[in-house]
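Right, subunit A next:
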Amino acid sequence: MKSESNLERVLEAGQFAVTAECGPPRGADPDVVLKKAELVKGNVDACNVTDNQTSVVRMSSVAGCMLVKETGTEPLLQMVVRDRNRIALQSDLLGASALGVRNLLCLSGDHQKFGDDPQAKNVFDIDSIQLIHMVKTMRDEGVFPSGDKLEGAPKFYIGCAVNPFADPFEISVPRLKLKVDAGADFVQTQCIYNMDKFKRYMEEACRQGLHERVKILAGVTPLKSAGMAKFMNRMVAGIEIPEDIIKRIADEPKEKQAAKGIEICIEQINEVKEMEGIAGVHVMAIEWEEKLNEIVGGAGLLPRPVMELL
Partner candidate 1 sequence: MITGTPKPIEEILEMLEPYDNIILAGCYGCVTVCRVGGDKEVQVLASTIRLAREAAGKKIEIREECLERQCDPEYLEPMRPYVEDYDAVLSIACGAGIQFMAEKFARTPLLPGINTGFLGVTERQGEWTERCQGCGDCVLHLTGGICPVTRCAKQLFHGPCGGSVQGICEVDKDVKCGWQMIVDRLIALDQMENYGKLKPYKGWDSSRDGGPRRIIREDMV
Partner candidate 2 sequence: MLPCTGRIDEALLLKAFEKGADGVMVIGCLEGDCHYVNGNIRARARVERVYRILEQIAIGPERIRMYNLSAGEGAKFAAFTNEFVDQVEKLGPSPINLARKGKTEAP
């Protein structure tokens, strides 16, 4: 075991894992996180806490993780390299590990121009792949990148994000390989709608044996309405929702669209469960956490396994 995290134990035992996401609030109110965490509890093996997503300032991810942990769910710390140099990254990771956080997702981060403070300084001291390498070095060799010994190595199950739908497609698997080579233990993908493209991606990843070196969790996001689907398709880079999916939802009367969105989400989970190389699912029911139970249950993934502490 690299980190003894619950998520690691579930995946290493060969069980199909489930993770979800909690976005911290735009303020200091802990109850927002606690409420979301209660909805997530029992439906996941670990819960991601985002890090100033889209550069919009929110309560820190580490703080959010501690609140999630309080409710009895294992947190998964998302960390972007946009805002912190390597000194701060190392420091925050040591702190998070000391506080009991055992899962980490290493990300680049959206450019600050999308958020509250487009005039902020752009850090990107090291990139997400170098961050993976850095955490692995600290965890497995017990030293700082500078070479000095650590007084207690951080224990993280190291993850990364991939977007099989990003341009250029030809580089997506080679970039996954770079992340695996750097030391990633697991992967969460961007939410899938275009199943064909995702299949092509997974075929190539498996062809290169990457699924044996890293645990891949497929990302899904339930669509609340046809309007949401159209909006995401148009406005969010890297998301392509096929016309037939939008149509299936749009054909429903307004009050039935949400249920159709959930139905489609469950279908997607069932489909990826059967795909070679997929070790779990990452359900991003953003601001719709109350539906998580229905989705995970509907896909036959409840109850979540209780892993023995080894």
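Assume contacts are C-beta pairs under 8 Å (C-beta built on N, C-alpha and C of every residue); 3 or more make two chains touch, one makes a residue touch a chain; residues count from 1.
Inclusion criterion for the candidates: all candidates are chains of the complex that A comes from, given by their letters.
Only a predicted model underlies this, so the values are computations on that prediction, with no experimental measurement involved.
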Direct contact with subunit A in this complex, candidates 1 or 2: 1
Touch list for subunit A against partner candidate 1, complex: 82, 86, 108-111, 113-114, 122, 124-130, 133-134, 145, 161-163, 166-168, 170-171, 174-175, 177-178, 181-182, 190, 237-238
